[in-house]
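Yeah, one chain of the complex is gone here, protein chain that is, but the others are all in their spots.
In order of appearance the chains are A and B, and numbering begins at 1 in each one.
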Amino acid sequence: MKHERLGELLDGLDLRDGMCVSFHHHLRNGDKTLNLVMQALHERGLKELHLMASALFPVHKPILPLIKDGTIADITTNYMNGPIAECLSNHGLKGSLTMQTHGGRARSIVEGDNVIDVAFIAAPAVDKAKNASGVHGKNACGSLGYAIEDSLYAKRKVLVTDNLVDTLEDPQIQGDAIDDVLLVKTLGDAEGIMSGTLKITKDPLGLKIAREALRLLQALDVFEDGVSFQSGAGGISLAITKGFNDIMRERGLKASFYSGGITRYHVDALEGGLVDKLYDVQCFDDAAIESLKKNANHHAISASNYANPNNANRVIKDLDVVILGASEIDTDFNVNVTTDSYGTIIGGSGGHSDTAEDAKLSVIVSPLLKARTPLIRERVRTITTPGKHIDCLITERGIAINPKRRDLLEKLKDTRLPLFSIEELMAKAHAFTGKPKVSHPGDKIGVVESRHGSTLDNLYKKGD
Amino acid sequence: MARTYLFIPGNVPRMLQNADVFEADALIIDLEDAIATYEKDEARELTAQFLRAHRPQGVEVYVRINAEEPLFSKDMKALAPLEIDGVVLPKTTLSSLKAYEAYQDQFDAKLPLIGLIETPEAFFELLQIAKFSLVKGLILGAEDLSAATGMHRDENGQELLFCRSKLLLAAKAAGIRAIDTPWTTLEEASLSLDIQSAKRLGFDGKCAIHPNQVPSINDAFFPTEEELRKARRIVKRHEETNSMRFSLDGKMVDKPVVEKAKALLESAEAYRFKRGKGQ
Partner (left out) sequence: MGKSYVAGTLESSDCLITLSPADKLKIEIDTVVHEAFYDHIKTLIEKTLAEESLENVRLRCQDQGALDYTIKARLKTAILKYKESEDG
């Protein structure tokens, strides 16, 4: 059914207290859909809803009162920052917070661990047959990867769009699965949707870390025909992606695929013949969207085909190298990208622990010191990715290899790279900063869930 | 021998405490031109506290002091107890060297210095400056020189050829380091041209005014594969023949050539993992 009024759409849904509603973060900090729908549900007096949003950003601040008054009781998400994250860290919520991974979210939906009553999917273009695409329209965002499972498995699937067209030739969401289409004035704010023009860091510390990462990858002989590679959209990651491309070009090599969030540096590699395929769950800039439109070997993929651990065809099971960040790491190589050292939620796994587990080589890149805050702790406040899945840590003051990876250490035994134990790196940091005080968590507010569905760690209020 | 001399402003904690990770072989902590008059006390105190607590390891450390009183004495006094490789003396002339020596003599000190050659006057006493006892190297300061002469610099360096050559010859004649002037933009192509001019003339190294210039300078002053291959063959033949004089590929090789080849291989070994892409 096509609706032009939200009220009319909601009238036709089986709305109940405690129901689960889902949203997706491909419009990032430009998303208007989540606020619009949640506000309407609030006005209808619904209580104790389960909000299942693949990510929450500062733009979602207007739903704070709904968390405080119990309209929203439970939240399941893969990533959050901004006022909601701060509020939950300080005050908790009525029910419980579950932080999933991108692959874990898809798995939990496919396998029925999470039953979604209504999925609201923001779609930049929808045709008459209810097919949807992310690459057309004024609020184009590229891949709709994170919404695909919801569009297949939710009890009721609603597309929200501001751009109805006759036909879409390359739909990412198939219309036969869709129940309703809601036409709104505007889906979002284009400026918040795209990260703008992404630039390689100019920060000399970041560039040093990128150089060190490329040296390590060379020492480990990862550069060969058919290698596969993933790296994010942060400044250091982009510098590594560009350097990776340069080395592939110099040596006349061709990679099999780059995966994950896609940027112009990934597109450069595809168009320059340095990589066969791009597997794209999320476009980070306009160059990525344009490429998705025109390049046949640039594939938008669903979250399940990206990272669902029980999907035998997931892309990242063949991943050779992944470059990841960390807000803290401990001497067992456990990585935290979910909270800071004192419990404030600042992010979440996203694909962090999915790719770290699947990739043959997982490399953490981060400054050892951020002003007076040391990266390495004896114990991380929150485990996002278990240390057994982390292979290397690269900082501006040295490299640590997980001692479990004897094969890597053996390969590096004659290297002149600055290798240290992670304890030695921690001591180097403490020589500058002194030893930071240990945090004392407050009450439990939720859990960090592994991609397989087990509890990896608990989330607590900030405490003192 | 150091290739890259990286200037670090003496009043910026973030730069000071990370200075040793940018892969420069030498640091020049700046108390002079990078510091406004009203910040001189802050910068001197910060630099002194920094070097006391966290003297960078594995890198030479110099401090560019202020040449004029009363700042000169204040700077020298603050640096006296610290472990540094020397000072960089702005606008070095023969008379400023004598004043520097006289100051050192009062305290029975012998802190070496690198002379910053950036006035027209200095070029007429260059050999005496280079041979002065505490001077261990000369840096060409083309920016101040341009200001003093009206010279207009560009990346081809034609206008600088005479000054570069003269400084280089004086340094080589005295057996001290010849260090090229910084290039003041970050743009890669022009930096690269400027580096090549200095490298071709025979400079030992070059100043950097930003950490992101360091990899290009390190790479340029790292011997090429061909230079390395040739040096390895010379040293090998020298070891086989146990002689300092032999012929190789029809050319005569003698002692200075053998020693140069050895020095080249040693520095290549030392700097192998401080190169742009680390290959």
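A few remarks follow.
As a working rule, contacts are C-beta pairs under 8 Å (C-beta built on N, C-alpha and C of every residue); 3 or more make two chains touch, one makes a residue touch a chain.
A quick note: this is a predicted structure, and the numbers were derived from the prediction, not measured.
The chain that is not drawn here is touched, among residues A:Gln218, A:Asn295 or A:Thr433, by A:Thr433. Counting over the whole complex, subunit B has residues 12-14, 17, 41-42, 45-46, 48-50, 52-54 touching the chain that is not drawn.
Contacts to the hidden chain, counted on subunit A, fall at residues 341-342, 370-373, 432-434, 436-437, 439.
The rule we apply is simple: only the chains that are shown with their structure count from here on.
One inter-chain figure worth recording: subunit A and subunit B are separated by 46 Å, centre to centre, where each centre is the mean of the chain's CA atoms.
Residues 202, 204-205, 207-208, 211-212, 214-215, 218, 243, 246-247, 369, 371, 396-397, 416-418, 431-432 of subunit A are the ones that touch subunit B when the two sit in their complex.
Of all residues in subunit B, those touching subunit A in their complex are 14, 17-18, 21-23, 54, 210-212, 215, 272-273, 276-279.
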